[in-house]
Every structure is written in structure tokens, then in C-alpha cells.
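Here it is: the structure, laid out below.
Each chain you see keeps its place in the complex, though not every chain is here.
Per-chain numbering from 1; labels A and B assigned in written order.
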């Protein structure tokens, strides 16, 4: 807290290097946000460039690599399909909305996600809750 | 009988008679509660603070472990999150998980207004020094001009902890009073014609990848520039990345609900309680309130003026009202800009652009907090 004999006014500003702080501070924040603004405005171009480059190098391994194996695990038996789906969807927690399920199936490139979900529902593996969410039947 | 009279001497009724300042503060607390409930002025902030002010100003016998400034009291432990800066950091984590940068990313030019509106901070810095505050105190007071509660509390906790109560109350009071402070300044500095400028509606579709890159680019740029803003911007961009990534929805949801709510409740409540009359009611607090009003006004004015200067160089003019949204005060100032714009021309739709300035203003004032902090090393 300022004491009684505190220096005040312009003198105080000068003594505490106030002018330099104010000017430098203002300059820095404006420069910083200007640069960020500039980068943002170019970001979509950088991304487009990266995507093109990446597409050439990784397109094939990407499709080969991870998800199709998961599609394979879908069998004709809805019981098995249910259990497979359940492990795919541990990230959803105990109860979830059908649309989340759908988007996971979609992400995994599963064939006919809508039909799969409908089958799971009609077979009783997807149990509707009162709040519109669903949970898996305990297997 | 002795015990009884002893007890009576320790009741609030007896103690308050000896020091009526507590009653003043309790009235202020009730006023805050009233404004938040009846007028709906920023209730998420004002209600906890208001009730905290009441609780913090119930007179009690000192040295007993009850007051917020006494070791070992419950309030003291809860206040720990304020003095260490934990609550503001956690609030920023949740804010990040709630903020949608789409609008800002499609209109990068508007970010500059978020920078310009920080001029209020530096002007207030000079004013506070001139009024005799020490540099560390002046820095804490100046940040009120950033119009961002958690940022103000964070910087003050680091620079001048004894001012936390005053700075926080000033910052939140003026944020609640945005509808009263900003419109006259906006109208004063702009012509009717300027206020009618329409902004192009759909600048550009923002891709998911841009949204994903932004928090990382933003972190690297802003935190490299002012490392002292890490405790605010780090969690902020982290929360945002959790949100836009789409792979950790449960974490993002918890961050934007339970976590931020909990931090908000305890932040507001303890900041309110820290206004214990014998610590708070001092001439300095009045000066801080005065400087806070100056800070908000200058911030608004500099945002608007900067937009007008930009217009000198831009072909496609910007509506200068948007400058006023750069002070952040999310989302109050964006709403005011929009309403003033609509008054001038009911077909004018400035809200999304104002939100872009808002978002950039939050980043701007966090950077300024980092800058000020590092100046005071």
C-alpha cells in the first residue's frame, strides 16, 4: 500500500519506468495478436498443403492399417455383433445416444450402420432408457 | 452468567456495534445478490460474490480460525485456490472447453480489435502509478481494463494479493455494468453512418482441421511470446483442444460442467468473502473503483478508435462498434455492440462478429497479464 510520502503524478510514472512499460506492453500484445491473426488467416492454406502432401504418402497405409479389421469382426450373429460393438464403444461410457453409436460405426467404416443398429435394437441388445439414451444389455 | 455475557460479547450483534463498516459491506453484498437475481446482471459471478461478501463480513472474534485471513479456517483453505491462482486456471480450462472459435477463425482481421481494446490496461497502469500505487499494485489494477474476471484475479494474486478483493469486486461490478458503461462511449465515438456499416455474413467455412490446429498454434505463439500467460492460456487452449478433438468428449463435458462450475462457485464465494470490511474498506479501494471505471471506458474507446483507424487503410470498412467487443467481458459486450448496432439500423447483424472480438479479447487480456507479470519480476 502506498505510504503517505509516496511520489505521485508524472514523476511517479517516470520513476517506476511506467512509460516504457505501457508502450512496450501495448506493442507486444498488438504484435502478438497481429501475428496470430496473420497465421490464422493462412492456416487453411497450410492445412490444404499438408493434406495434399499427406494424401500422397499415407493414403494407402491409412486405409490398410487400423479400422477394416474392426469391420471384420461383425458377424451374422447379432449376439456376437453386440459384444463386438460393445468393446468398440467403451469410450461412450455406460449409457449413450444412438447418434454417438452411429458416428462410431461410421468412423470405423462399418457397412450399413443404420441397419446394424436397428438389428441390435430389435434383438434387444441395445436397451433404451427412459431418457432417450441406450445401454448395452449385460452380456 | 459470565459465560453468557462473554458469549454476547462475541456475537456479531455486539461486534458490529463497534465497527459499522461490516454493515456497509453486508449491504453491498445484499445489493450484489439483488442485482444478480432481480436484474440478472452476470448472475454466475455476482451471486456467489454477493453472498460471499455477506459471509465474509459477519463480524466474528478474531484469532479463532473463522475468518478468511486466519490460518486454519475453512474459508482460508477454500481461498487457497484464489491466492495460488488455481481457480482462475481451472476456470480457463472450462472456458476453453466451452468457447467456439469458429467465428473468430473465419474473420482473423477482427482479432486486432481484441488487441486494441487492451490499451485500457496500459492507460490504467499509468494512471495507477500517477495516483501513487506501487508498480505491482498498479499492474493489478490495470488488468481490470482487460474486463476478464479470472485473469484479473490471477494477476492480482501474483502481484498484489492484498488487493484481490478490491480488484475482483471492481472487475465484476463493471462487467455487470457493461450495459450502462459501454453504449454512451460507443455512440460518442461513432457517427450514425459508421454504426450502420454492415459486416459480410459468411466469410468462409472453417474446417475441423483449422479448429484443431488453432489451440496448438495459439498456445505456441502466445505462450512463447509471454510465457507468464501459460497458467491462463495453457489450460484455456487445452480445454479447447479437448472440445474440438471430439475424441475425449467425456473429459470436455466434465471440464465444461462440473469442473468449471465448482471452480466458479468457490472462486466467487471466497473472493466475495475476502472483502472483510477491516481489510477492504480503505481509501485505496475507492481509488481502485475509480480506476476500474476509467479502465473500462478507455478500453472501450480504444477498441472503437482502433477500428476507425483500421478503416482508414481497409477497403471493406469494419463497423467500429465492434471495437467495443474487444474488451471481452463475454458475452455482455458482444451483446451491447449488437444492440447499439441494431438501434442504428435494425437490419444490422453484428453479433457473430462481436463474438469473434470477444474471443480475441480474452486471449489479449491473458497475454497482457503475462506481460505485466513479467515486467514486475
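Convention: a residue touches a chain if its C-beta (ideal position, glycine included) is under 8 Å from a C-beta of that chain, and two chains touch if they have at least 3 such contacts.
Predicted, not measured: the structure shown is a model, and the values here were computed from it.
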| message | Assuming the shown chains are one of each kind, how would you write the subunit formula for the complete complex in this file? | response | A x3, B x3
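Here is the rule we use: only the chains that are shown with their structure count from here on.
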| field | chain A and chain B: spacing of chain centres that average the CA atoms, whole Å | value | 27
| request: Enumerate the contact residues on chain A facing chain B in the complex. | output: 1-2, 6-10, 12-13, 16-19, 21-26, 28-30, 32-41, 43-44, 46-47, 51, 91, 93
| message | Using the touch definition from the top, list the residues of chain B that touch chain A in their complex. | response | 104-105, 108-109, 111-112, 114-116, 118-119, 121-123, 125-126, 129-135, 137-138, 162, 204, 206-207, 209-210, 213-214, 217-218, 221-222, 225-226, 247, 250, 282, 284, 360, 363-364, 367-368, 371-372, 375
